[in-house]
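Shown here is a partial selection of chains from the complex, left in place.
Going in written order, the chains are labelled A and B, and every chain counts its residues from 1.
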């Protein structure tokens, strides 16, 4: 029954600045029970090697998501009519203890999946995607569409630390959570540690589309290739906000100039319709480094775009 | 039964940055039913003659109130043990229509009072205190302890507008909501429109304690006098954040240098214990002009201080 679905507060009735902030102005619910898509925050940045702050991401993304309305103006997807969606709050985390945090995050996402909801999360740093994948890919490896300035497939930092926001996708492959042949990374750029820094990733079969290739080929062609790579099997989508140019998303830990415009990013996500998305996230929004909420607005918009393409799966 | 009372989330368990923001990290409840004290937002600044922005006050005060803990370190008041307190959300407002907004606010507060809760609100501009008083003082005039840089007893602005944030207390007296003989204004300062600008207020019987007098006499003496003025009858407490110095509370519409330190303001509020407070507010926190959340932190702290002295009424 359509009117059983949660509906956001309408800004033509209640001004955007009013009320406790939730994702997309949806109801705050205590669990994912009965939801098709669960919007969830993961306020943790313990894997950050440079500038921390993504722990504050969920709160600010919630606040700025008040700017979103009900219908996508291009695709005409009306996500809240197609799917039952709500804000299930933030996962339990631990800012002091990395291994405990990873465990808590995995359990939190597992409980969402257990009741049949698709998790769409707001990070947190990119290491949070590892425990999310442990829950999402518990039973079989998934494909990955990965928007980022960085490959995040390094091996270790600081003399042996294997769990950082620069290593999640190497760990996920090693743990069998991702099928590297069904992985594509888009927007990679910036100076690198070693000439062969991406060799391991390429050897696994990951397709890396550097920013320069994207600039030459454009969104349509790149996403067509990405969709071919992941195919029709279950796929996770991870969107690191630092894939966007720092002028449009300054509030992040490791800015790299020369990134996507938000227009390009929106265009790409819209083209993902048809992919079997089993989970998605927007990570690395770090409000302490943000300006005028700009990065949180970009993050909230990318969540809205992802929510629309996921909701399209629920079209009868 | 003590454990029937709402309890805030504990920052030693859940980090302060986690979860949807509510006042004092208390549960968000749909109505004031069963509460002793209702924390409520009034996100409206339509009475502002200079810099608007207090409409954004409740959201930011909620966010910064995550810094508060459970017990007052000086008075040892444990408000959440003494009284049942929760966040009832924001009142319905109308950013476009002043008279409609005043009506909505009055009704919102009236519904809180109707179920026996004491409203402690976060504004909004100072005109919001007028409809609040219309609800609080519906059956008899109340006394007023008023912390502010400005007397807010002007008659009209812009060629005849009688409802602005510079006029609420003149209107409230005219409407019989306040007993001017039981009114005291503390911290008044700054250049004035006319030499006799405060003459009307003084003629009504309002006691004005200018900042300079406060500086000479100190908090203890001033509050002793204020308590004598309001006596034991029902009293409302209104705290305009611009009473605090702009260096400590820059995020406000009409800053006046030379204000209270937060230390002085805390000292004064703590001394209000024993006053029969029937409602209170913190107004004029304007986040668009704030710096590093400083004003919202000050506002949240003053709400906490007020909440403690109100909760003290519930000591058995």
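FYI, contacts are C-beta pairs under 8 Å (C-beta built on N, C-alpha and C of every residue); 3 or more make two chains touch, one makes a residue touch a chain.
What you are looking at is a predicted structure, and each value in this text was computed from that prediction instead of being measured.
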May I ask how many copies the whole complex comprises, since the file places only 2 of them?
-> 6
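What we mean here is this: only the chains that are shown with their structure count from here on.
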For subunit A paired with subunit B, centre-to-centre distance based on mean C-alpha positions, whole Å | 40
What does subunit B use to touch subunit A in their complex?
-> 14-15, 17-22, 28, 41, 43, 55-56, 58-59, 62-63, 87, 89-90, 92-93, 95
